[in-house]
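Take a look at the structure below.
Here the complex is missing one protein chain, while the rest keep their positions.
For subunit A:
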Amino acid sequence: MKYGLTLAAMLAATSASAETLTVYAPDYFASEWGPGPAIKAAFEAQCDCELEYVTGDVLPRLRLEGARTKADVAIGINVDAMKQARETGLFAPHDVDLSPLTMPIEWTDETFLPFDWSFAAFVYDNTKITNPPTSFEELVNSEEDWKIAIQDPRTSSSGLTLVLWGHEVFGDDVEEAWAKLAPKVTTVTKGWSEAYGMFTDGQVDMVLSYTVSPAYHIIAEEDETKSAALFDEGHYMSVELTAKLAGTDQPELADAFMNFVLSPAFQEIIPTANWSYPAALPKEQWPDAFSQLNYPEKAILLGEDEAAALRDEAIAEWRAAFSR
């Protein structure tokens, strides 16, 4: 049975078109509930080729495989791992015109191309919390008995976003701020899914997630009870990147894909399939539920060197305060 399936998979992979573009992508991206399948179909319609996803932890896997990797393109590298990704030397410049980008920050990198982005935010149940905090300061200092679930910065990128965000907002006082937040934090989970599951199950009132999370509930479930708390200090951005492998044996297809990433055909798939903001699509063209949602005014994102240099320190501060 299992050999039969494996054999079938091999045959399917080899009998199709000779030209195959291999894209390494995270699980959530390439699964049928992510943007992967629609993007594959849209690209294949214009390239006369086949796009094949290989799923897993993109960067660790590429580093394991090194120069022998069969990846042509990597998609879904988080901006917080950009420096590490660059230092592997596995990636090549992209040559894509960056003028279509519509992100709230300037982006000029020649190797890593952003395809979507999000704002980190605390999402709450608006039937339980009627006076949401309007600033990070207020969240930390409030006397309210909020129950919050967050993610561990050592094991999840959203958790890492939180500690960098806190470090930017509170500066030298961050450890004290974490110590004040800690009693309100019911639990810290390994990844986003566990925390968000506890939130939708009503175990916590608030969860570290993204400003677009309520849009999922509005569009897919017609549920308007979830809102994101907007903070005056601004919101830390999470940007997802794609890059071409230097050792690709399909350089033309890889270049075609890199150019495809910023095109409307790709970008229009992003909002309601990846539940994030498209990197190169004007706000007016976002789905209604996205543009209706309130939207942070100030974006925070540290440069790659700064973020990398700060990471260990920011995690240590968080860890010390949350271990008390």
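As a convention for this text, contacts are C-beta pairs under 8 Å (C-beta built on N, C-alpha and C of every residue); 3 or more make two chains touch, one makes a residue touch a chain; residues count from 1.
FYI, contacts and distances are computed from a predicted model.
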Chain excluded from display, named as in UniProt, from "Thiamine transport system permease protein", "PASTA domain-containing protein", "RNA polymerase subunit sigma-24" or "Amino acid/amide ABC transporter membrane protein 2 (HAAT family)": "Thiamine transport system permease protein"
Touch criterion as defined above, residue of A:F91, A:F115, A:W275 or A:F290 at the omitted chain: A:W275
Contacting the left-out chain in the complete assembly, out of A:D72, A:D116 or A:D152: A:D152
From A:A41, A:L64, A:I105 or A:A309, residue that would touch the chain that is not displayed: A:L64
Interface with the unshown chain - residue positions in subunit A: 1-3, 5-6, 9-10, 25, 27-28, 30-34, 36, 53-57, 59-61, 63-65, 68, 70, 81, 84, 147, 152, 154-155, 182, 185-194, 196-198, 200-204, 213, 216-217, 220, 275, 318-319, 322-323
